[in-house]
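Encoded as structure tokens, here's the structure I'll be asking about.
Of the protein chains in this complex, all but one are displayed in their positions.
As written, the chain order gives the labels A and B, with residue 1 at the start of each chain.
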Amino acid sequence: MPIRLVARQTHSRLMTWLTPIIALVLSLIAGCVVFSLLGYPPLKSLYTFFLAPISDLYGVSELFIKAAPLAMIAVGLSMGFRANVWNIGAEGQLTIGAIVGSALPVYFPESDNALMLPAMLVLGVLGGMAWASIPAFLKTKMNTNEILTSLLLVYVAVLVLSTLVHGPWRDPGGYNFPESVVFQDAAVIPGILSGTRLHGGTIIALLVVLSVWLLFSRTVAGFQVRVAGLAPNAARYTGIHFNRVIWYVLLGAGGLAGLAGIIEVAGPIGQLQPIISPGYGFSAIIVAFLGRLHPIGILFASLVLALSYLGGEFVQIKMGLPLGIAGVFQGMLLFFLLASDLLINYRVEWRTSRKFDRARTD
Amino acid sequence: MEAITTVELIMLTVVSAATPLLLAATGELVAEKSGVLNLGVEGMMLIGAVCAFVGALTSGSWMLGIIAGAVGGVLMSMLFGLLTLIFLANQVASGLALTLFGIGLSSLIGIPFIGLPIEKLPTLSLPFLSDIPLLGPLLFSQDVLIYLSVIMAFAVHWFLNHTKPGLVLRAVGESHDAAHSIGYAVVKIRFLAVMFGGAMAGLGGAFLSLSYTPMWVEHMTAGRGWIALAIVVFATWKPGRVIIGAYLFGSVTILQLHLQGIGVQIPAQILSMLPYLVTILVLVLISRHSTRVKLNAPACIGQIFHPNT
Partner (left out) sequence: MWSCLTGLASLENWIQPDPESVPVRTRDPNEFIAMPASNSLLSMRGITKAFPGVVANDSIDFEIAEGNIHALLGENGAGKSTLVKIIYGYYSADAGTIYWQGEPAKISSPAHARQMGIGMVFQHFSLFEAMTVRENIELAVTSRKKGVELSDEIRSVSDAYGLELDPDRDVFSLSVGERQRVEIVRCLLQSPKLLIMDEPTSVLTPQEADKLFTVLRRLADQGCAVLYISHKLEEIRVLCHHATILRQGKVVTQCDPTQVDTKELAELMIGRSLKPPTAKAKKTGQVVFSVRNLCRAAESERNISLKDISFDVRTGEVFGIAGVAGNGQTELLGMLSGEVLADQDSAVSIDNVDCGRAGVQARRDLGLASVPEERLGHGVVGNMSLTENVFLSGHEKYGLSKNLLMHFSNARSYSQKICDEFDVRHSGIHVDASSLSGGNLQKFLMGREILQYPAVMIASQPTWGIDAGSQAAIHQSLLDLAENGAAVIVISQDLDELMALCDRISVMFAGQLSESYSVSSLTAQSIGLLMGGAQVELNQDVGNAN
């Protein structure tokens, strides 16, 4: 093999931001291959997938609507990932946040109190935090792996939602559909651009991401979370207990996922349904990595993943392709990203001589 | 007689519910023993399920179907091995990627096959033994994957504890640096262990689509991959205990179905939560004794191996 890898002395900042683009390009190429294999013209399919959906104002607004929950959840998760706390149950926290926040319009369907919407958002955050506190408690007190507990709780949360919309929360006037009442105006996030479905939740998401950025890069607490992830012993050395970091990041991520959940039902959906998210909680994991676990990167990455959802819907409608293509694209994107991340810590060189070994001196 | 057949029926269904978990968990155990945490079991199972179904339906041979399932799982696991062992990517993230990819790809492959019927895997009755009342049909009149699941669990136990390659595999999971320093090919050994895990997860998926519910349904694993991962922890990385764990979870699944069947006044969704809640509960009970888990867990699990740094 003429190729070899040389460890870098210090990790490459350029590559940190270049590899997402490399991954994206590789995914597009692989996407061509997938489309051809499925028997569709690759370039036309790529156009339909990636460009057609955002070729008008309405399309762009839909992109932002889908990016908002992804970005919010992803910044929450990114804090945890940096601290090596693997909360992969954001989908469940999103669901419970949506449920808890929806309790208000479900039980007070007539109220037009101006505090209705803010209270719903707060309850959504609290619901997500409560759900995330289960893995946090089990991790810190019972030493139980948070990856498995948070994930298994997704299934439970979705079943809780299903129980409610099939039973006590079903709209009595809803022809037996498993759906709650349609929320009254006071419980719906207002639109901000006529002719589109763009709503205030998008602005909330943007503000949330920016404030997390500030929190993370400028405060001592954010620094400590980063230290905890890179070197747990060094975190103890600075005087922070790792358990506290676990609580911070799980409650933070749970709260943001809950907020995303309630914004979804109080925004584009307008009522509780058995399925309120096309897997935002999972795709946000990809967003977090693609955005380099950095809030600004996550803003851009959320647009990419939102586009994959839109594109998936588009090729389904326009070309009759299955919706699963979006998942395949998302998975490939993460694969290519993880693989090309090697370039951050290693240099690829063509082996012209054996002057240097791959290893560094000891 | 009536009562006996009901008991038999329940026990038979427990065996079927336990088998995919046993297959997948046994494979994952070997991968984890070598120091690799592959969280993509769910994705590998799904690919295994869809490949097995497509393979069996198009070839008309259940044997080819099973092989296709295993190969599907292996291919997925090689993707994972490539990422984590060659490209040195984070194992947790790569495992998640594998699951997300597996969910998408399996639904893509499976679209033309949704709702198509297929013949259930044939049972292979062992002569005489299967005639033993009660135990006979339960133990000796099952399909090939059920036999295989139990045989593999024992085989893995024997391999890990009584053979030199098994010792080497454990050593690689215990300390990759030490294993490397005495000259073992850490990456190669781990890659093989990961591939074994993939094959077993693929077989677990194949059992779902060929025997448990002989058809293809999108996301038909419904979290079994994750439960298999939990079973490995529950079993504290011991193959014998994986059998106990798998059958325990199989029983919970069946109990929940039967409670729904006999009309217990609890919403079906709440009963459906039972397997997940029991998994969490059991994980908590095992993990509470941190020293016990630490003593048995492979010390290098999840760590990236890179010689000379």
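Remarks
Rule of thumb we're sticking to: a contact is a pair of C-beta atoms (placed from the backbone, for glycine too) under 8 Å apart; a residue touches a chain by one contact, two chains touch by 3 or more.
None of these values were measured; they are calculated from a predicted model.
Looking at B:Leu9, B:Ile151, B:Leu167 or B:Leu281, the residue that reaches the missing chain in the full complex is B:Leu167. Within the entire complex, the positions of chain A that touch the omitted partner chain are 1, 3-6, 9-11, 218-221, 223, 226-227, 230-231, 233-234, 236-239, 354-362.
Where chain B meets the omitted chain, the residues involved are 78, 82, 86, 164, 167-168, 170-171, 174-175, 177-179, 181-185, 187-188, 191-192, 291, 294-295, 299, 307.
By definition in this document, only the chains that are shown with their structure count from here on.
Within the complex, the chain A residues that touch chain B are 7, 38, 81, 86, 88, 138, 142-145, 147-149, 151-153, 155-156, 159-160, 162-163, 166-167, 282-283, 285-286, 289, 322-332, 334-335, 338-339, 341-342, 345, 357-360, 362.
On chain B, the positions that touch chain A within their shared complex are 39, 79, 82-83, 87-90, 92-94, 96-98, 100-108, 111, 218, 222-223, 226-227, 229-230, 233, 267, 269-270, 272-273, 276-277, 279-280, 283-284, 287-288, 290, 293, 307-309.
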